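Only a single protein chain was left out; the remaining protein chains are all shown in position.
Showing chain A:
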Amino acid sequence: MVSKTEEEQVNRLESQVENGGGDAWDYLGLVRKLKLRRFDKVLQFGLSILNDPKQRSALGPQEWTLYEEVAIAAMDCQCLDVALESIKVLQKKFPGSKRVGRLEAMLLEAKGSWAEAETAYSSLLQDNPLDQIIHKRRAAMAKAQGNISLAIEYINKYLEIFMADTDAWRELAEIYVSLQMYKQAAFCYEELILSQPTVPLYHLTYADVLYTLGGLENLQTAKKYYASTIDLTGGKNSRALFGICLCTSAIGQLTKGRNKEEKENSELHSLSALALEKGYKQRNPSKHSLLTATLKCLKL
């Protein structure tokens, strides 16, 4: 995950390079480090370096990294001829390389030659069954073709081997949510919370999924996870504060005064509402009255 300061840093550098000020190589390094998907800029800035022999040779062995990055970015932009050119350079430098073979397979995929790409990936996997990137490409390819159930199957198989890959768990969770398979999504978030208990995002999204599922028990659990999100973020997460208000209001409606934890419920509700009021007053006063009206709808 990318923090706000990191994102601002990238954006600043991006516009500097755009205006001829900043260093394109620094920018590319940052994009690489933060694993961002800014393919149009990577292609544009990367090519400007590669097309200038002086800048290119200054990179030393990093030149080949850049060729690989430009090839992938070009595929993302559907500039397939640029991708092909870069791959050809790499083929010449590293004949028989599996890593270059992967790029060739990806180019087939980018062309939409699904069957050929599938064959290429399968043969690469035979040589190295633990190549994570190729496993992921196959799942992504299934998704690109609209075959979501196959994508789910691939990711599940992948997770049997690489259980600790949180990105893959997240991807699976998000697919389940998009199919409205909330129980399955909840399971994924439970796994994520178990493996990284201090990441607030997982607590928050788990609570969101439980609230979406509904029912008293789920609402009560959702409330607890919104509360832990608030705890982990020092009270700064407005999604979680809204979540508490939604939960307490829905629990109140379901139990209609028969709730044993009524006092705790209403206390938590007014505390969250108060925190939201304070936040809007400070940071967005023009929408403060709108917030008050919204909270009125969620009254206990």
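One rule holds in what follows: contacts are C-beta pairs under 8 Å (C-beta built on N, C-alpha and C of every residue); 3 or more make two chains touch, one makes a residue touch a chain; residues count from 1.
Rule of thumb we're sticking to: contacts and distances are computed from a predicted model.
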- Protein that the absent chain corresponds to, by UniProt name, given "Proteasome subunit beta", "E2 ubiquitin-conjugating enzyme", "Chromosome transmission fidelity-like protein" or "MPN domain-containing protein": "MPN domain-containing protein"
- Task: Determine which one of A:13, A:107, A:152 or A:246 touches the chain that has been left out.
- Result: A:246
- Note on the structure: Touching the hidden chain, out of A:59, A:125, A:144 or A:199, is A:144
- Note on the structure: Contacts from chain A to the absent chain lie at residues 37, 144, 146, 174, 177-180, 182, 205, 207-209, 211-212, 238-239, 242-243, 246, 279-280, 283-284, 287, 290-291, 293-294, 297-298
